[in-house]
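My structure is below; once you've seen it, I'll send some questions.
With one protein chain held back, the other chains of the complex are shown just where they sit.
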Amino acid sequence: MKKNVIGAGIAILIGVAVPLVFRSYWLHVAIIALYYALLASSWTMLAGFSGQFSFATMALGGIGAYTSALLVINVQLPMWLALICGALAATVVGLLIGVLVLRMRGPYLALFTIAFSELVRITLNAEYQLTRGDMGLTVPHLYTTVSKTPYYYTMLGLLVGSLLVMWTVLRSRYGLFFRAIREQEEAAAVMGVNVVRYKIMAFVISSFFAGLAGSFFAHYIGTLTPNSMMEIPRMGLLIAMSVIGGIESLAGAVAGAVLVEFLQEYLRALEMWRFVIFGLALVLILRFSQNGLIYPIYQRFAARRVEPRTVADAEA
Amino acid sequence: MKTFLTFMGVIGLVVCIGGSLGWSQDQVILGGVAPLSAPGAAESGAEMKIAMEMAVSEIGQILGKPIKLQVEDTRGLPEEGTAAMNRLADAGAAGVVGEFHSAVANAEIEVANQRKLPLIIAEAWADVITAKHYPYVFRIAPANSLFYTKVSDWVKAIGAQNVVAIVENTDWGLGIDTVFKETLHDQKNIDGDPVQYTSIVAERTVTDFTPQLLRYKSMSPRPDLVMDIFTGTGEYLIVKQTGELGLAPNRETLVFAVGTSALYPEYWETVGKYGVFSITKTGYHPLLGVTPAIKKFNAEFEAKTGKTPTFAAMEAYDSIHVLAQAIEQAGSTASDAIVAALEKIKYDGVLGTIYFSADKKPDYMYHQWPGAKAVIIQYTAEGQKYTDAELLWPAALMP
Amino acid sequence: MLEVAELVKDFGGVRAINKLSFTVGENELLGIIGPNGSGKTTTINLISGLFKPTNGRITFRGKRIDGLPSYEIARRGIGRTFQVTQVFHRMSVLENMMVPALAVPHKGEEKDQKKKALRILGFLKIDHLRNEFARNLSGGQQKLLELGRILMLDPDVIMLDEPFSGVHPKLKMNIHEYIKEMHAEGRTFIIISHDLQSIFNLSQRLIVLNEGTKICDGVPQDVKDDDRVVEAYLGD
Partner (left out) sequence: MDFFVAQALNGLIIGLLYALIAIGLSLIFSVLKLVNFAHGECCMMGAFVSYYFSTLFGINPLIAVFLSMVVVFLLGVAMQYFFLRPLYTGAVERKDEYAILITFGLGIFFQNLAMSLFGPWTKKSQDFLSGVTSIGFLTVDNNRLVVSFVAIAIVLALLLIINKTFVGKALRAVSQDRDAAAIVGINSHRINMLAFGVGVALAGGAGALIGPIFLISPMMGILPGIKSFVIIVLGGMGSIKGAIIGSLLLGEIESLGSIYLLDPTRGLAYKNAFGVLLLAIVLLVKPTGLFGERHVRME
């Protein structure tokens, strides 16, 4: 517990120091990495902790991005207000999806959310008079400065704040219910847990953060297209990040996102082959190390300090 | 605790390596942007990249320093374009040339303007690119309005009355659609009859156009001309499905593949016999005159790739030369000096004598090369190279 | 206190439960037996709200509970276990215990609940495992955990689905003791089991189901001698 706090503190310190070391383009990569870190941790909270495998995270991010961008462009809403509206729009859509499909089990949610992502992508493309579709919507930037440093700190702040909220939720009784539902939905129900309510709650919270990430991204990157933001392969990359990091840990998701995003930049020379590597890493990790690559390493070292008490000992 | 530190440390280290990658100052970096992978038009991007490399190896040195050409893949996506431009700016590029997709170019000019990085757009036609009047943005490719008003003239000149179109929802596609709506619809053709122009907009990933083509087929009178305002796979599919449905090309109806993809060998591989008598456009054709510069470029390009270059390659090639000459004339790699030099430049390239207009009317004319040509051609045999296709317009050039 | 009346459940044309009626009195220890597929587990699933009945009524303390969601039924004081033990695998034993404690509103302070959980774990003699992941427990220990988890609900009615299957004989005796002890505290039990010896020993009253219908209802001795019961089991 205390260790975690110190660890998180040091991680934040490293995060704060990044702009001192990095030049503009690498700072851009760092910002994008933090953006994915937020998306990945929101997905991890949903999939890893509450066991709901949604493929709509990128689409919800996209909804946040477009809502915020269009509000600023068409209604001249103040940037910060639009940012919140974007996140809220994703939340409302997340709530609707929740009400519509969360009563179902197994692969239904996955099937529905894949289809939903496509629906969002197609709609944003088709309504090009409003969204400019594939042509790219030019979005006003959050800050007037060319420097990336303020964006970096904003994104870092958003990420740290969001992680704190998610962490608090997961530490609370709600987190306990999320995990109980993930483990055994029926058992949780007969133990008095209102399964539908908490499933929807997890979905809604996760959607909010996905939307928040998306709206920030819109005002940072300045150009949005539905195809590149929410195509299915992009969702695949996001899942690869979470899985590589460790699907049951927020810190793992963040580490996975940062690692994959930076690797993707280093391995540019490999062109498309780097995505083959990530794809391969994804399936092999799923197959042989379900808890991801990064988190178990951390856990293995951390576990040394826990007093040895196994079932075998206990029964002796 | 210690482990968490190590763990964060490793990640931090990985991240830091990237931050400290340096560059050497005793060279001139020229940037290139082109779609080299899907969903971009990778055929054109590859061609442009080769042409840029050819130009760089010819020039050898600028201001007595070696040239480093850095070509970035934009994948046909605006965000990737933005990222590519930022990477080039960070790498210290003196200027950037290239781009094929209007939507990507549209994102790139924002970065060019923000980071004061001279950008010569080689092959993106949307009016808006030069219409924003950004001081750092120049263009060699014709603007949509420059060329498609002439296509409208042709349509009227052949006496067409019913023109239908399937349009891709990009700046490029919709820009052409707008030009046709303004200069074709409800206008009188050569016989004095009003022209009717109908268009359907579609997204780039659509593969079955049959229902819409069937609707066109059931129109009365039958359409005279099907405009296929798509690039890439969609362009091929529309020509193919138009043929399969017996809609065009035939005596009553012609099909006009507007996108550049119709100039590549893949066109024939995919549309087969339905491509015979199909119409397309090109910025270069032997009947426009084969100068020694063109002959030399074509020969070198063919020797290198075994393929006939299209005008996208020529534009990319000329763009590098124009940029290099501007840097020489400016005497430095300072961006404002380069822009000033570009505004005064006269360069005899493969495509003609390139210079940039300072007019702001019509608005797309600013920093635009007004001399860009394009012609309408028609294939007459299956598998024909575009250089062997017949010239349809401008009529004056017909032999 | 629990009344089941004219209960019917269909699964896509197949009638699993056919007009089943019975009542369970305060502090009764009722056993339900019957051959495979006779509808025992379905009955429990209907009472605990996991299935919605096609027809019929279930009343608990005079109030209809059929159609209510499972969690609501649990909060009103009906707990159950599963035929295949369903503990929350990747959660510690203590966390397993805390789920019902925190899920039901107005249960009191978290600290007191934790104390209570430890007390129950002590009663079941598995408190030394409180920080283990539930998946690391043996099958028998998981049965005990499931039992303990129900006690956190403070239920008036406890429904046990096959509490003795796959359990070590020694542990089985322990479970017998626990059930008797809890029964002595005033709780009502409904037990389903294939282990006829155990159930004849424990129950005060037995219901026999066959093909979704009640064929016998009475004290264990009577049931044992009933021809229909013998026939149902032999015909299986």
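Should a chain be cited, it is by its letter among A, B and C, assigned in written order, with residues numbered from 1 in that chain.
The rule is simple: a residue touches a chain if its C-beta (ideal position, glycine included) is under 8 Å from a C-beta of that chain, and two chains touch if they have at least 3 such contacts.
Here the structure is a predicted model, which is why all the values come from computation and not from measurement.
A.B. asks: For the chain left off this view, which of B:233, B:280 or B:310 is in contact with it?
C.D. replies: B:233
A.B. asks: With respect to the chain omitted from the figure, which of A:4, A:123, A:145 or A:172 is a touching residue?
C.D. replies: Considering all chains, including the one not shown, the answer is A:123.
A.B. asks: With respect to the chain omitted from the figure, which of A:95, A:196, A:267 or A:286 is a touching residue?
C.D. replies: That would be A:286, which touches the missing chain.
A.B. asks: In the whole complex, not just what's shown, which of A:70, A:205, A:243 or A:259 touches the removed chain?
C.D. replies: The one listed residue touching the chain not shown is A:243.
A.B. asks: What does the interface between chain B and the hidden chain look like in terms of residue numbers?
C.D. replies: 37-40, 42-43, 166, 169, 199-203, 205-212, 214-215, 218, 232-233, 236-237, 240-241, 244-246, 266, 269-270, 272-273
A.B. asks: For chain A, which residues lie in contact with the unshown chain of the complex?
C.D. replies: The missing chain touches chain A at positions 47, 51, 53, 55, 100-101, 103-108, 110-112, 114-116, 118-119, 122-123, 125-126, 231-233, 236-237, 239-240, 243, 271-273, 275-276, 278-280, 282-283, 286-287, 290.
The definition used in the following text is that only the chains that are shown with their structure count from here on.
A.B. asks: Could you draw the chains as nodes, link the ones that touch, and say if you get a line, ring, star, complete or other?
C.D. replies: Line.
A.B. asks: List the centre-to-centre spacing of chain A and chain C in whole Å, with centres computed as mean CA coordinates.
C.D. replies: Averaging C-alpha atoms per chain gives centres 41 Å apart.
A.B. asks: Where the centres are mean C-alpha positions, what is the separation of chain B from chain C, in Å?
C.D. replies: Chain centres of chain B and chain C, defined by C-alpha means, are spaced 73 Å apart.
A.B. asks: What positions in chain B touch 2 or more of the other chains?
C.D. replies: Residue numbers touching two or more other chains: none in chain B.
A.B. asks: Note the residues in chain C that touch 2 or more other chains, in rising order.
C.D. replies: Correct list: empty.
A.B. asks: Mind listing the chain C positions that touch chain A in their complex?
C.D. replies: By the definition above, chain C touches chain A via 48-50, 69-71, 73-75, 79-80, 82, 86-91, 95, 98-100, 102-104, 128-129, 131-132, 136-138, 141, 149, 152-153.
A.B. asks: Mind listing the chain A positions that touch chain B in their complex?
C.D. replies: 3-4, 6-7, 10-11, 14, 18, 21-26, 28-30, 122, 125-126, 128, 133-136, 138, 146, 221-225, 227-229, 255, 258-259, 262-263, 265-266, 271-272, 294, 297-298, 301-302
A.B. asks: Can you tell me which positions in chain A touch chain C when the two form their complex?
C.D. replies: 173, 176-177, 179-180, 183-184, 186-196, 248, 309-311, 314-315
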